[in-house]
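The structure's right below; bear with me while I get my questions together.
With one protein chain removed, the remaining protein chains of the complex are shown where they sit.
Let's look at chain A:
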Amino acid sequence: MAGSALKRLMAEYKQLTLNPPEGIIAGPVDEENFFEWEALIMGPQDTCFEGGVFPARLTFPPDYPLGPPKMKFSCDIFHPNIYPDGRVCISILHAPGDDPMGYETSAERWSPVQSVEKILLSVVSMLAEPNDESAANVDAAKTWRDDRKGFEEIAKVTVRKSLGL
């Protein structure tokens, strides 16, 4: 199945290069393997992640776009919807079959009409508005809810770190 997946990934890469959405850069880490991408996501403005540049890895399955890619931030990021190890937990990345949190409708899940660009835009909006209903990082969700100031402080440190300063 890798053939059609490859063609599609190539098309997506081309589109993302020619018309990049603001604050997002994505492409294969190494063209020898088109199924492993790196994306840089800029923290959305007017949020506590503003100014940061967060790198993430996207791993595509061989049957892409039938199956969703996996996304994992390769920097430390403290956020209710990101597991402590960096994996991103948003419903668009979940295959229609599985439902880890047991609350999503299949309407919100992965479908082949989704794309890397849409995923990354969803991630940006997730950064802007954490969804603490489905906490992947319970600590972060708690802090976000109970101690917004503290959360923003942590986010500031994250932003600083992500810039390598």
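Note that in this section a contact is a pair of C-beta atoms (placed from the backbone, for glycine too) under 8 Å apart; a residue touches a chain by one contact, two chains touch by 3 or more; residues count from 1.
Methods note: contacts and distances are computed from a predicted model.
Novice: There's a gap in the complex where one chain should be. From "Centromere protein P", "ATP synthase subunit d, mitochondrial", "Glutaredoxin domain-containing protein" or "E3 ubiquitin-protein ligase AMFR-like", what does UniProt name that chain?
Specialist: Not shown, but named in UniProt as "E3 ubiquitin-protein ligase AMFR-like".
Novice: I need the residue numbers on chain A that touch the omitted chain, in ascending order.
Specialist: Against the left-out chain, chain A lists 1-4, 6-8, 10-14, 17-20, 22-23, 25, 27-28, 30-35, 38, 40, 42-47, 50-53, 62-63, 65-66, 90-92, 95-97, 99, 102-103, 105-109, 111-114, 118, 121-122, 124-126, 128-129, 131-133, 141, 145-146, 148-149, 159-160, 163-165.
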